[in-house]
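Shown here: the complex without one of its protein chains, the others still in place.
After this line comes chain A, so read on.
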Amino acid sequence: MKNGPGTGVASRQHRQESFEQAPMYVAVMTYLGFGIVTLFGYFRDFLRAVGIEKCHLAQEREEQKDFVPLYQDFENFYTRNLYMRVRDNWNRPVCSLPGPVFDLMERVSDDYNWTFRLTGKTIHNAINMGSYNYLGFAENNTDFLKTVADKLCQYGVGVCSTRQEIGNLGIHEELEQLVASFLRVESSMIFGMGFATNSMNIPALVGKGCLILSDEVNHTSLILGARLSGATIRVFKHNNMHSLEKMLSEAVCSGQPRTHRPWKKILIMVEGIYSMEGSVVRLPEIIALKKKYKAYLYLDEAHSIGAVGQTGRGVTELFNVNPADVDVMMGTFTKSFGAAGGYIAGKKELVDYLRSHSHSAVYASAMSPPVTEQIIRAMKCIMGNNGSTEGIRRIRQLAENTRYFRARLKEMGFIIYGNDDSPVVPILLYMPGKVVAFAREMLERKIGVVVVGFPATPISEARARFCLSAAHTRAMLNQVLHHLNEVGDGLCLKFSRLKYSSCPDLHEETDSELGS
């Protein structure tokens, strides 16, 4: 049943990835909006400096004004003058589990978002389009959570030690073997925090004299790990294989910058699904390049493990690639498994080396037992133990939700980025005023969305990021789409100029494409 590696090529693999550009007037208006708010920012800073207006930020005491400044004013310009004005759209307090619907606590601000107070009311059953709950494992059904409760009674909650000292529990070893068999690799190692998995393990793998080729839009954890390692970092254009090949050949030919000695190691860092763009990595081409130029590949599958692939095994399964070709497979349990933590998997020598040389393994506290059991039960569910089809049902439901949602959005006329298979859907909003108005309007209609603006995205491409879940029903998606339609018309957000014909089977419940 399982195809051999590399045989399932061609048509289905090169799915459509679109990054449509908005009309020119949109870019002009975006910059105009930022320019006007910046001018007002300078005006308010002037008022604060002169003393007409009270300053709410941290400031030095009068006696310390002659010292070297502690708080750099200019760097916080953007935070002070734009983010503070609109920060009621972020850090909203959630008071239920982050399932497909959730409860929010209502809060108001009396002084334009410098301080907040809770009114005491709760917004019940808001539809959750922001949580990374891809397979719906963030649930509180007592039947499903029975093993987790048992382990909680057996082991308690805290481990009170690191893995290396006395915190290595039997349940950790069980999970590592399960992860290795799930990913079809030799061995794996788990860590308590996903961000720390990247930032603490890359310094253990590369050091000075090595070269890191990292994608343009890589996550901060990868960038931080690369900088901490001390290796030379070169950035290639996002998903652009020509750029990567040029850099690889130049690196192999010229070697290190001044001495021209060959690089000790060349490490290509990519992600499975890029969470801000929704695009999928071009894995077969990167593996071909890697083999040609003898480089190593570090694949961060934070968003793609469990969410893509026929049986949820990530981009290696999506592209039908041998997992042994990827040197270091990394992923997190925060997204599809409803827990917390990360893993690194690969050859046995690699994982054994990391057990003693990684900062996270040696110094960080071990993963908590109920969390470990949650990952074990989620993974067993996906793998279909005891012949249950619950895992496959969830994976299929996610794929169907993804396809439906993306197709309906394109039909409505929004600009969305990314691959048709990725459950992360960024809708481009561009203008700062519209970003804020969008988030507020959707909250009024009881839909919780995540909007992202400047530091995390390029300045002219602010977006709203929707994360689909297998727990969303068709009715919920239709409700969200209906409200999106209204808000899109009310705020004039439908910038797409491509004509998209709707498929006739879009509005039915069949999933005929999976059989082909």
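As a convention for this text, a residue touches a chain if its C-beta (ideal position, glycine included) is under 8 Å from a C-beta of that chain, and two chains touch if they have at least 3 such contacts; residues count from 1.
Note that contacts and distances are computed from a predicted model.
Trainee: From the list "Exoribonuclease phosphorolytic domain-containing protein", "glycerophosphodiester phosphodiesterase", "WD repeat domain 54" or "Serine palmitoyltransferase small subunit B", give the UniProt name belonging to the chain omitted from this structure.
Mentor: "Serine palmitoyltransferase small subunit B"
Trainee: Among A:Ala226, A:Met379 or A:Val436, which one touches the chain that has been omitted from the display?
Mentor: Answer from the full complex: A:Val436 touches the omitted chain.
Trainee: Touching the missing chain, which residues of chain A?
Mentor: Residues of chain A in contact with the hidden chain: 29, 32-34, 36-37, 40, 82, 85-86, 112, 431-434, 436-437, 489-492.
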